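See below for the structure under consideration.
Part of the complex only, each chain left as placed.
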Amino acid sequence: MMHMADALISPAVGGTMLATTAGVAAYSIKKLQNELDEKKIPLMGVMGAFVFAAQMINFSIPGTGSSGHLGGGMLLAILLGPYAGFLTMASILLIQALFFGDGGLLAFGCNVFNLGFYTCFIAYPFIYKWFTRKGITSKRIFAGSMASALVALQLGAFSVVLETLLSGKTELPFEKFVLLMQPIHLAIGIVEGLVTAAIITFVWRARPDILEKAANEEAFGNISMKKVLTALSIAVVVVGGLFSWFASANPDGLEWSIEKTAGTAELEAPDGIHETLSEIQSKTALLPDYDFKASENEKTAGQAENAWPAVNAGTSVSGIVGGALTLALAVFTGWVIMLIKRRKIKTTA
Amino acid sequence: MSNMINSLSNMRLLDDLARKETFIHRIHPLIKLLTTVVYLTVVVSFERYEIIGLLPFIFYPILIFAFAELPVAPILKMILLIEPFIIGIGILNPLFDHSKVLFGGIAISKGWVTFLSILIKCSLTVTASILLIATTGMDRFAVALRMLKIPKIFVLQILLTYRYISVLIEEVSRMIRAYSLRAPGQKGLKWSAWGSFAGQILLRTFERAERVYQAMNLRGFTGEYYTGDIAKLSFKDLAYFAAWSLFFIIARIYNIPVLIGSLFTGVI
Amino acid sequence: MSHHKIEVRNLYFSYPDGHKAIKNMSFSIYHGESIGIIGANGAGKSTLLMLLMGVYFPDGGEVLVGDVRVTKKTLPMIRQRLGMVFQDPDDQLFMTTVYEDVAFGPRNYKLEEEDVERRVMQALEKVGIPHLKDRAPYKLSGGEKRSAAIASVLSMQPDVLIMDEPTSGLDPKSRRRVIDLLKSFEHTKIITSHDLDMVLETCKRIIVIKKGEIAADGTAVDILSNEDLLNSCGLELPLSLQKCPVCGTSKGKFGYIHEKIVVDKEAKKELRLTRE
């Protein structure tokens, strides 16, 4: 299962997904608080660790030359129930983002949604539960895990495609990306299904108590599920709409919000600086073509050649020279600080 | 497998680093988290063709490295480990976008430009996340989350997961070590042993986790981690946040390298 | 204080896989008593301690701590009084440094940070590992881990101290330190161990367990010198009650000193142990 990275998403997409995920998580926490028993807390931690470790094992996908790893969302959903499963997935991804930069803090919402939501709130209740509705047997575990893993991964993969495209950081055309992602995730889904089935069967044999507890969790009425889904889709539409509105009006939502904040009393100074600076800038033309207008080009970047922010030999040269200087300066500063620190340590020691 | 053990030692390295006592380490965890989020947002907000404008943002990691006295090599290694993944996605750009652009007099494909842009952004964002944890540590990070009103149960869940990751990976590495000592001729695990291995690990970790959790309960644990004194937000913390944010915003609005460059080339 | 009394009545316990680990055990422990629980490997000692602490709940019978029955509800109250050192120190250490680990308990009682520090340093000194305070627990050697685990319980200053093989893996000096510590602990203590010499030194009363049942319950001296009883329970006389290598030839002078010469023939020859 693929993790979205910070570098691949735009703040708008990242923000929307973060808000959505936070909503689902809050709902899950509320649900969980009512029925949390002693054994569940360590179990959630352990399963989190297990999936974390499992995600580190990469396997090659036959015939494609690429490799993938498990998502683990189905495993969590089945062993812990949907709410605890979703939260556990969220904590795994947070740790990965922090310690390995795998995924990322901004992409955190996307990743939790892609790996956790479809598995815990779609595939588990509607597919896995359907297969095992008449009691657990190893055959039903197998069929249920397989089917739900396949569906969940397809949804997750499609979600990755959408998020990437909406962010507009890559050049991938939609169809090609879809054609790339879906089949790969079909393969990963099969492996995921097999592994999930194997582990669930194993646990069911060795510690049936664990599985029963998750399955008996009756809180999952259909009504509440429907409520979640509607609330969620409304949230997505509203938040997404908001974000995309100002994202298109002002492609970098950040600048918009900066101007907003800059307009308020506390932060008056930057606004002034900004205005004077842009005046200076237009007068001296030190920054040819690099101002807010350039970003308007970006909006249409995907379609037209002229969308390319004007680059002429002049700016490129100054860009390259300036870039090199910036880098050199940064490295030099760091080096000097380290030297001073080391000296200090030596003198104190 | 060695993958897993590597990442465990990486996590532990970061844990160790977080225990240093520098001015960066003493900044309030919440402030460091917020600064990181601002940084990430600003870096990511650059459009996909931007390269030069991103360069000033390297000041942030470099200064943190220097002030927090972090070892550069091992952390760079960790960051490089993530790169192949990004390259894997970004590399498709040059394949799909062949249109050329003149850059400094040389014609290059725009695909490569976006690729490079992604690569830089990725390096910067990954580094920022890792530096956050390397100067804060998991326990204090949890305090920051609590201050953001993230529910106790979720924070606890994160801390426990974090704790059990070591338990589990340790369990795995011990099992592998024992295995290889008694199967001298073999390279890696026999496939037939995989099933029993994974199951064993899971069950053993279940049991161990239950015992660890019980041990916590026996010592009066009620779901809230107390990590000693975490000072209130001070003026220094706020100044730290304000200074960095100001820098990020200015660097976002003005393309500093181009500015410097044209001054420079202009002077010459 | 009667509420330190611990009573076990007709206790039964089976593990989930059906293994019957405890069968019909009953005994009472009064305030200030020092109890050694001994028995062969797999006799059920650790299981019994877990039942006392409410880590497991019995299938039959009950455990009373100061007239309060151990149930899910009463657990928090009961656990404030009891401190337990697990058999495997890895189960007990879960924070990032030894200091944090030892401070975990006191902090949960919401003590002031300076009180916490005092308690932590006191506990670390008692087991002789103040130098390890900033090390990560997983980086310690086996014996260092055990000492840290003991400190993490001492810092809670419990009314009843329960220890599962506290001296296993400790070097002789640290073992001696733990023995002294146990001797100086005035409240109730319950200790399991295979180190019968340690038990002899620290406990007045001994309960012998055999296959999940109580095989004997009596004073330390009576039980630890009863070779037949010990033998039948997979145990041996403590080394300090076995025949002495020096006065070894004067066999059977005391009723409880029989056979077994600990230093083997060869070593003895090299020691040139000639009886004067």
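To keep things simple, chains are lettered A, B and C as they appear, and every chain counts its residues starting from 1.
The working rule: a contact is a pair of C-beta atoms (placed from the backbone, for glycine too) under 8 Å apart; a residue touches a chain by one contact, two chains touch by 3 or more.
Predicted, not measured: the structure shown is a model, and the values here were computed from it.
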| item | value |
| --- | --- |
| Number of copies per protein chain type, counted over the whole file | A x1, B x1, C x2 |
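Please note the rule applied: only the chains that are shown with their structure count from here on.
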| item | value |
| --- | --- |
| Chain closest to the assembly centre - both centres taken as Cα means | B |
| Centroid distance [mean C-alpha coordinates] between chain B and chain A, Å | 14 |
| Cα-centroid distance, chain A relative to chain C, in whole angstrom | 50 |
| Rounded Å distance between chain B and chain C, as computed from the means of their C-alpha atoms | 44 |
| Numbers and ranges of chain C residues touching at least 2 other chains | none |
| Residue list for chain B, restricted to those that touch at least two other chains | 163, 212, 217 |
| Footprint of chain B on chain C - complex, ascending | 53, 55, 75-76, 79-80, 82-84, 86, 88, 90-92, 94-97, 100, 103-105, 107-110, 113, 116, 134, 136, 138, 152-153, 156 |
| Footprint of chain A on chain B - complex, ascending | 1, 3-4, 7, 10-11, 14, 36-37, 40-49, 51-52, 55-56, 58-59, 62-63, 65-67, 69, 78-79, 81-82, 85-86, 88-90, 92-93, 96-97, 99, 101-105, 110-111, 114, 117-119, 121-122, 125-127, 129-130, 132-133, 141, 151, 153-154, 156-158, 160-165, 167-169, 172, 195, 198-199, 201-203, 205-206, 209-210, 212-213, 217, 246, 249, 252-266 |
| Touch list for chain A against partner chain B, complex | 3, 5-11, 14, 25-26, 29, 32-33, 36, 38-39, 41-46, 48-50, 52-53, 56-58, 66, 87-88, 90-92, 94-95, 97-102, 104-106, 168-173, 176, 180, 198-199, 202-203, 206-207, 210, 251-255, 258, 270, 274, 277, 281, 286-287, 290, 295, 298, 301, 305, 308-309, 311-323, 325-327, 330-331, 333-335, 337-338, 341 |
